[in-house]
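Yeah, one chain of the complex is gone here, protein chain that is, but the others are all in their spots.
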Amino acid sequence: MASKQDGVWIKLQHIPREILYLLIIISMIVPLLRPMGLPITISPQTRSLFDSLNTLEPADVMLEFVDWSAGSMSFHQPGCIAVSFQAVKRGAKLVFLSTSTEGPLMYELMLEKFQSVFDEADYVYGEDYVYLGYVAGEETARAAIASDIRTAFSSDYYGTSLDEIPLMQRVHNYADYSMIISYTMGSPESFVRQFNTQYGVITHIHCGEMMTPTILPFWASGQITGLLNGGVGAAEMEVLVKRPGDAVKLTDVYSFSNILVFVFLIIGNIGFIMQRRKGE
Amino acid sequence: MISTDPSIWVMAFFTIAITSLAFRDNPLAKFAEHTFLAAQAGNLITMAWRNIRSIGLQPLMKGSMTMLIPLLFGVALYTRYSKRYIWVSRYPTAMMVGIGTGVTVRAFVEFQFIQQIIDTFKPLNSFNNIFFVATVVICLTYFIYSLTPKSPALEKPMSYVTRLGRYLMMIAFGASMANTVITRVGQYAGRIMFLLYDWLGLG
Amino acid sequence: MIIASGKVVDFIALILIWAVAAVFVWIVGGKRFTIRRMVAIDVIEEAVGRAVETEKAVVMNIGGGGLLRGEYAPATMAGLTVLGYVAGLTARLGADLIAPMYSDGGVETIPVATELIRDAYMAEGEVERFDAEEMIPFLPVQASVMALADRVRPAANIMVGYYWHESCIWAEAFGRIGAIQVGGTTNLYQIPFFAGACDYVLIGEEVYPISAYISKDPKLIATIVGQDAFKWIAAILIILGTILVSFGNQWLTQFLSM
Partner (left out) sequence: MSTKLVRKTVPLIITFLVGLLMIGQWFLKIPSLNELATSVQQWGIIIAAFAMGLGSVNIIIRNVHRIQKREGTDWLYAIWLLAIFFLFAIVGIGFGSASSQYRYIFNTILQPLSATMYPATLFFLVSAIYRTFKTRTVEGGLFVIVGAIILVANAPVMAATFPFLVSVKSWIMDVELTAAYRAILLGIGLGAIMLGFRVIFGLETTHLGREEET
């Protein structure tokens, strides 16, 4: 006999999904229009990246794998800008390259926002930073880049042969890379394997929060030095380099939406438990 | 102030069309999805051609004849579409699987086996360390399929250990699921930012 | 010394692992060993049976990892094995099989999968029921999964292979219409969705012994036994190393990183 009370528990489990989606969208709009600016705690994984960047000397070369796609641009781009800002402040030379197909266009969108930093530091393309473009083959390409970069690239993204680029004349293989950082939603482990495990190159990773748990064991064992935990890590990095930007805005969004999803999880389960208890 | 740039409007249209995908399947969403599939495939072709030209064809033109081998192997991949010569596509497939397996497997012993074992040597002087080492060993027994103790005396406790391993892993999966929420929120918030700031000019 | 420094123990370990595997495969053989019960695979036969009773279809998907990349191929090969098994069941028991394939990921798997299903139907003498166009629809990852789930409303949905973000979409689309779901992938950060949404989940490398479990082929069982041996070795090494380190003795740590 389904009493009226039964109806409540069942109704509680059948809120139409469109209402859930609208609530989630609203929970993201409000903080973006009314930012709250909450204190951001720095995690040890981000701290170890920041400390490692501060060991860069002016002549050191850092490989930055622009491997994100438009989907994760919202946190990978601010993360790359914050890390590159700190590297430029240290005077390090930056070699940008991509092993994911949307990388080249993501680099150009990032450059639009980062060009001012290069100009302020008098960074000249070809002498202080360069972009090599996309190479196919995923882990095979990363292995080739580690053992000899010229097997993967014969020219930079704009067609200039590597030997004509001053910076690339002294960049050949793993021995010339002081450290590498990969901004990826694909396989961070493949970078650790081909650079750190094989040649001991200092390897940093910036990946989505959902992937961080799967590579925490490699950070714990020291195979990964710095680990940016998606948008949360990018915001921490922006705070550390004292350049708050898009990533810090994201942290306000996280508060409302996470609590809302928590409420959905609880409601769904209360309805389920009570209905089952009533059902017996 | 609302944007007057037509390309911003096209971008906003595609953003809303794909978002409507989740609400209900509709012709706009189908149109946007077809556009995405086509544009992505076109981008793949563009990036693939750059690689083939700059690493394969240009060195060949400059005289390094060994480049003929990978170029011919690459073309051979397309015999997959002919009934008679499909076996020819096995050569490039065999080479790619050989390189791919070799490049990955060679690292696994050190990367994902020995170095992980070394880092699990933790002095048993704190609860966290004892819990850590115990969890690794217990969860590891869950993945043992045939070399399990057959004697009835041991079989019962062993099943409890593997069940405990499964519980410990489910706790980890719950935490990972929550982390996935924050990632997707962060990604989609980028689109809300685009709609609010670039399209509608608010904020 | 010809072996690179710091890689001596790793080189010996790789040779040892492969030697043990070779010994088990070619000498010891897997006859005397059996694989423990894998509930997720046993339930597939029940699910196909239920599909026949309720005249509903069975949906099977093997993800978009493809066969060409070392990291994703193992899960795809496990998926193909389960696909062959499911196709054999649907042919024998008379249920309809729908095996959607991605049109934008791991496309080199499509001809292999098509042949596998045709062989399974031929082996059961049901080759006239095999229709590639109907049984193997191509679809981009996202929305068409929801449309497919609503249209087909299968009794069971089986997902074994390498998955990325779409694992959640598949699990949710078919979970919503009440299909029995079996999910398995080696992509660690997608397992939570199968663990949460599916009725039966294969965690990480639990997909590897499937082919041995289904085919009972002694050679394949042998490699699984070899694998188990090294898991025991890993467990013993961890316990030994932890005890040594507790007494401040770093001997094993230095030995293993030689």
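When the chains are written out, they are named A, B and C in that same order, and each has its own residue count from 1.
We adopt the following convention: a residue touches a chain if its C-beta (ideal position, glycine included) is under 8 Å from a C-beta of that chain, and two chains touch if they have at least 3 such contacts.
Just so we're clear, the structure is a prediction, and the values are computed from it rather than from any experiment.
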| item | value |
| --- | --- |
| In the full complex, displayed partners of the excluded chain | A, B, C |
| Residue of A:Val95, A:Val130 or A:Ala143 in touch with the missing chain, whole complex considered | A:Ala143 |
| Contact partner of the left-out chain, one of B:Leu44, B:Leu147 or B:Val161 | B:Leu44 |
| Those residues of subunit C which, in the complete complex, touch the missing chain | 2-4, 7, 10-11, 14, 17-18, 21-22, 25, 67-68, 70-71, 73-74, 77, 80-81, 103-105, 107-108, 110-112, 115, 119, 138, 142, 165-166, 168-169, 171-173, 175-176, 186, 188, 191-193, 195-197, 203-206, 208, 219, 223-224, 226-227, 230-231, 234 |
| Absent chain, residues of subunit B that touch it | 7, 10-12, 14-15, 18-19, 21-23, 27, 30-52, 55-56, 66-67, 69-71, 73-75, 77-78, 80-81, 86-87, 90-109, 111-113, 116-117, 120, 128, 131-133, 135-140, 142-143, 165-182, 184-185, 187-188, 190-191, 194 |
| Missing-partner contacts on subunit A, residue numbers | 13, 15, 17, 20-21, 24, 36, 38-41, 69-74, 101-102, 104-105, 108-109, 133, 135-138, 140-141, 143-144, 147-148, 151-152, 157-159, 185, 198, 209, 213-214, 216-217, 220, 232, 251-252, 254-256, 258-259, 261-262, 264-269, 272-273 |
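Assume only the chains that are shown with their structure count from here on.
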| item | value |
| --- | --- |
| Between the pairs B-C and A-C, the one where more C-beta pairs touch | B-C |
| Cα-centroid distance, subunit A relative to subunit C, in whole angstrom | 29 |
| Multi-chain contact sites of subunit B, meaning residues that touch two or more partners | 100, 103-104, 110, 115, 118, 176, 180 |
| Junction residues of subunit A - those touching two or more other chains | 139, 189-190, 210-211, 213-214 |
| In the complex with subunit C, residue positions of subunit B that touch it | 21, 25, 29-30, 33, 36-37, 40-41, 80, 86, 93, 96-97, 100-106, 109-110, 113-115, 117-118, 120-125, 133, 136-137, 140-148, 166, 169-170, 173-174, 176-177, 180 |
| Residues of subunit C defined as touching subunit A within the complex | 69-71, 188-189 |
| Subunit C partner contacts - residues on subunit A that touch it in the complex | 138-139, 187, 189-190, 210-211, 213-214 |
